[in-house]
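Removed from the display is one protein chain of the complex; every other protein chain stays in position.
Each chain gets a letter, A, B and C, in the order it is written, and its residues are counted from 1.
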Amino acid sequence: MEGHLLDSMIITNILDSIMDRQGDFEILQFDVGKNRTDSSYAKIRVTGNTQEHLYSILSDVYRLGATSPESQKVNTQRAPEDMVLPDNFYSTTNHPTQVYLKGEWIEVEDPMMDKQIIIEDDKSRAYTKPIRLVKKGDLIVVGEEGIRITPPERPREGGGLFEFMASEVSPEKPSAFIVKRVAEDLKQTKERNGKVVMVAGPAIVHTGASPYLAKMIKMGFIDALLSGNALAVHDVEFSLFGTSLGVDIQTGSTRRESRNHIAAVNQVMKEGSLKGLVDSGKLRKGIFYECIMNKVPYALASSIRDDGPIPDVIQNSLEAQKQYMNLVKDAEFAIMMASTLHSIAVGNMLPSNVKSIIVDINPAVVIKLSDRGTSQAIGIVSDVGTFLPLLVEELEKE
Amino acid sequence: MEGHLLDSMIITNILDSIMDRQGDFEILQFDVGKNRTDSSYAKIRVTGNTQEHLYSILSDVYRLGATSPESQKVNTQRAPEDMVLPDNFYSTTNHPTQVYLKGEWIEVEDPMMDKQIIIEDDKSRAYTKPIRLVKKGDLIVVGEEGIRITPPERPREGGGLFEFMASEVSPEKPSAFIVKRVAEDLKQTKERNGKVVMVAGPAIVHTGASPYLAKMIKMGFIDALLSGNALAVHDVEFSLFGTSLGVDIQTGSTRRESRNHIAAVNQVMKEGSLKGLVDSGKLRKGIFYECIMNKVPYALASSIRDDGPIPDVIQNSLEAQKQYMNLVKDAEFAIMMASTLHSIAVGNMLPSNVKSIIVDINPAVVIKLSDRGTSQAIGIVSDVGTFLPLLVEELEKE
Amino acid sequence: MEGHLLDSMIITNILDSIMDRQGDFEILQFDVGKNRTDSSYAKIRVTGNTQEHLYSILSDVYRLGATSPESQKVNTQRAPEDMVLPDNFYSTTNHPTQVYLKGEWIEVEDPMMDKQIIIEDDKSRAYTKPIRLVKKGDLIVVGEEGIRITPPERPREGGGLFEFMASEVSPEKPSAFIVKRVAEDLKQTKERNGKVVMVAGPAIVHTGASPYLAKMIKMGFIDALLSGNALAVHDVEFSLFGTSLGVDIQTGSTRRESRNHIAAVNQVMKEGSLKGLVDSGKLRKGIFYECIMNKVPYALASSIRDDGPIPDVIQNSLEAQKQYMNLVKDAEFAIMMASTLHSIAVGNMLPSNVKSIIVDINPAVVIKLSDRGTSQAIGIVSDVGTFLPLLVEELEKE
Partner (left out) sequence: MEGHLLDSMIITNILDSIMDRQGDFEILQFDVGKNRTDSSYAKIRVTGNTQEHLYSILSDVYRLGATSPESQKVNTQRAPEDMVLPDNFYSTTNHPTQVYLKGEWIEVEDPMMDKQIIIEDDKSRAYTKPIRLVKKGDLIVVGEEGIRITPPERPREGGGLFEFMASEVSPEKPSAFIVKRVAEDLKQTKERNGKVVMVAGPAIVHTGASPYLAKMIKMGFIDALLSGNALAVHDVEFSLFGTSLGVDIQTGSTRRESRNHIAAVNQVMKEGSLKGLVDSGKLRKGIFYECIMNKVPYALASSIRDDGPIPDVIQNSLEAQKQYMNLVKDAEFAIMMASTLHSIAVGNMLPSNVKSIIVDINPAVVIKLSDRGTSQAIGIVSDVGTFLPLLVEELEKE
């Protein structure tokens, strides 16, 4: 092991995992970095009761950032059929990963959790693939050897949100302060031309916050929008009729115009697409109006619950995943708001070094995302209906 | 208006809606049923400021169970294009609905919310269709006339759960008692050969309750299962490896076997389907094993978040909706557990006279279902991991 | 029964309750108000199986707004001991209540739920008392006769929040719009010199919103503040040290200065009270600084969980109740924020015609308040840390 072993918890996690599996260890060497900027080096002998026991321990240990000193050769087997893996397949983490190919460590492209690593036949490249896209004969990495993982270290400098909150979930955090930090992080990311992706749920419209998201898009803070049918339908419904799920957001009439969202679908159907509705002059404001006018790409994934869906929505879930992955690529910052389904989907696609925040009024959503492995995401338990207006206020300040 | 106007809140709701819209009314006649079994009759004159104002009031009033004394002719227009509706289309409630065709009230088939009513060209039938399936030239009901709605009255007899709880949501209800009532309702439904459909989320597996759902299926209490990829993958993962999302449910080891759920996907891929996995002798227990052995049909809808998905999962969301609707047809009882997405989808497909319960640990899910119009559903805020074992205990009692 | 029987649901509730108790009824007379401003009159014969059965039905019926045509004499018995009631005691609702004394209906002073009605020996006055304060010999109302209750009718005019939301709970309401309505209601209340009471929990400080509450006090929008030890301690902690529960709210350092809240207690102890701390010049800002400078009275109730408590906190719970009741008296508007315990306590003290809102990030808190009988309260599921800043912005607008 090498790196900031002590302060980034790498060695703690590794020893923990050995003990959790009832394994034994002996620390053969431990050269501690004297100062906070030095890195450390440790060499540990791990013992298991049986070959299989040892194997299960090592599998953890490697995933936590250790590498084997003995053999560095990565092992592969060919996929026996389309969409079928060799039994011993390696399943990825979301951390930056390298494989040892032709005498050197090669970066695995598109690190994403729960995927497979494919090696090009000429061993020039390694990249991830989901099982569904695996083709018969693909060279699949198996076992745990020859793979090196770099868990992200905790950020220390910069004074952004990520230095402040270390993956904690609490409704009792200083929201006004957090808004300022998120604005700061966003501005910094855009200043260096970093890519910001936004995952947004329909509650943004229901809570009356959609004009603020529209503004963020207009101001250039969002580089891609990932959502589903409901956000688009309710955004159109609100832009055309002033209601969301039939509730009048501006006059506050208590009676529901429950047919409005189907009427919104119908308007899109008539013009063939959201773009068509903008071109026809009917859609003149809102989230998707701003996306289209400012050429911010979006991907809308369908689900079983959709009314419609409108033609812009991708009905096939695999196809939707591909488009999501495309838009998420190279993101530096991901904001997920009020959407459990799409947030978990995007969380699964993000490498662990992408700064991610999730804003939801429900602490369970935030916990769930972390339980599903997106442990780098900072959970903010707040109300998007009040959070977004304050965020836009901050973004508008010089 | 006719019926149990007073005690079933029909007249209250109607007068309320007129006043909410700033309309005026005069009660012309009110013959009150003297006793609790008599029905009442009321005749009301509604006045609006403008034609449009009046129209918006009447639209509500009709939806709440009133009918126009003047004209009973239902109006229709032809769909101008595939998937496009006439502007003045009628959007359905989830209540039993009749249309006035050729001098008599005809029952609309498959009442479901937010759909359109199609009239057969020979006026022999009326049925609902979602906008996506509307074909150019379909005869679509427009306006609000000639339509009669029957909101369900509150059940008074029987002593089941539905008499006990009137659509309230509270975590502080007597859970042990509720379990008994649900068991009672289930037994009664099955005794008269009523159809029970189950919507189930993967938390049933994560919380260790899947053997209990499997048992309910084996005992014959479930006639159709509606879910997604995750339930199937984690059920197979648990049956094959004893883990769910990598957490060992039986020995409780803290280390996650995070590759197990992909390994479960891979096993299904190898055999081509869940049925194949059962036939191969590899899958010998669990929810889907019992479904297959007991010929209980299931429909699995894909979503953007799926790992895999396995071949049994329907990737196209419209196709999934069709299969769901097929299985939900003629259901008398719907149980929705630990699944927001699929519960809302099924809620949208259920007529308001289907007894429905939703069990979730999150009160927000229960509120959401009701906000989306499935107001007949009784929300039970409980933990499926402890609720299901107790329910099966009750079902096993004579 | 008299009043807006139909639209305010009075008659529906009454018939409902008779049927729920398996009673029978016959409607003898029903004169319906023709127009929306007319009131109606109904006369109903209720039948039970036994005297006791009938009695239990009537008990409900009276509470829902009906009065007995036969005997109007209110019955009383003397309390047999201090703090002991006659078995047949009448337990109050939170609705405006009258008793029939010396030939006329007299208003019961301080209507509050779950209390007893005491009649002055000379029958000149009637007022509520909690059981703990009942003295031997007090004339206590028993039975259900001679008592008239006026459940509040739903407000229709004005366009404030209370016309918009009818006691629904949902996290998916348009927050930004709600903020505007609350600001409107507050301004209107203050314009007519109505009394506004605020119940506030410590999360207001933890979420960084305390400067905004301080500002509301300074602006004159709050006439009394009800809270506990924690709000005061964390307000002082934040004013003196910039932290809340040790978390630095301004620089966001992640390390907790966990001793700060005890140090805040110690500073108050030194000066003897919050007032002393202000007088000493040490406390120069914050919620309680503004209360003291602007002579806004407060009552702080102790609980088992208190650190300290500081001397301003009332350690005896009965004494605290008395002071709360004093401050709550004649309130027209009650705002409850981020405090379950104190909100329920105040909810119990408020007559049902006091406009009440409860803002909490947890829908369960809002449901609980309503379950406890404060059904007039409108629940707003939002984050006080973002809600309060936006509310102050609105209040500052002309």
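What we mean here is this: contacts are C-beta pairs under 8 Å (C-beta built on N, C-alpha and C of every residue); 3 or more make two chains touch, one makes a residue touch a chain.
Source: prediction; values computed, not measured.
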item: Among C:45, C:132, C:187 or C:329, residue touching the chain not depicted; value: C:132
item: Options A:12, A:294 or A:326, residue touching the unrepresented chain; value: A:12
item: Residue of B:93, B:189, B:267 or B:362 in touch with the missing chain, whole complex considered; value: B:362
item: Omitted-chain contact residue, chosen from A:133, A:293 or A:364; value: A:364
item: Of C:148, C:215 or C:342, the one touching the omitted chain in the full complex; value: C:342
item: Absent-chain interface as seen on subunit A, which is shown; value: 6-7, 9, 11-12, 15-16, 18-19, 24-27, 30, 32-36, 154, 156, 169-172, 363-364, 367-368, 371
item: For subunit B, residues in touch with the removed chain; value: 159, 163-166, 171-177, 179, 181, 203, 206-209, 244-245, 247, 249-250, 252-254, 361-362, 381-383, 385-387, 389-390
item: Sites on subunit C contacted by the missing partner chain, in the whole complex; value: 17, 20-21, 60, 81, 83-85, 87, 89-91, 93, 114, 130-132, 228, 245, 253-255, 258-259, 261-263, 265-266, 269-270, 301-309, 315-318, 320-321, 324, 340-342, 344-345, 348, 361-362, 364, 371-373
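By definition in this document, only the chains that are shown with their structure count from here on.
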item: Euclidean distance of C-alpha centroids - subunit A vs subunit B, Å; value: 32
item: Computed distance of Cα centres, subunit C from subunit B, in Å; value: 37
item: Rounded Å distance, subunit A centre to subunit C centre (Cα mean); value: 44
item: Subunit A, residues touching no fewer than two other chains; value: 245, 253-254, 361-362
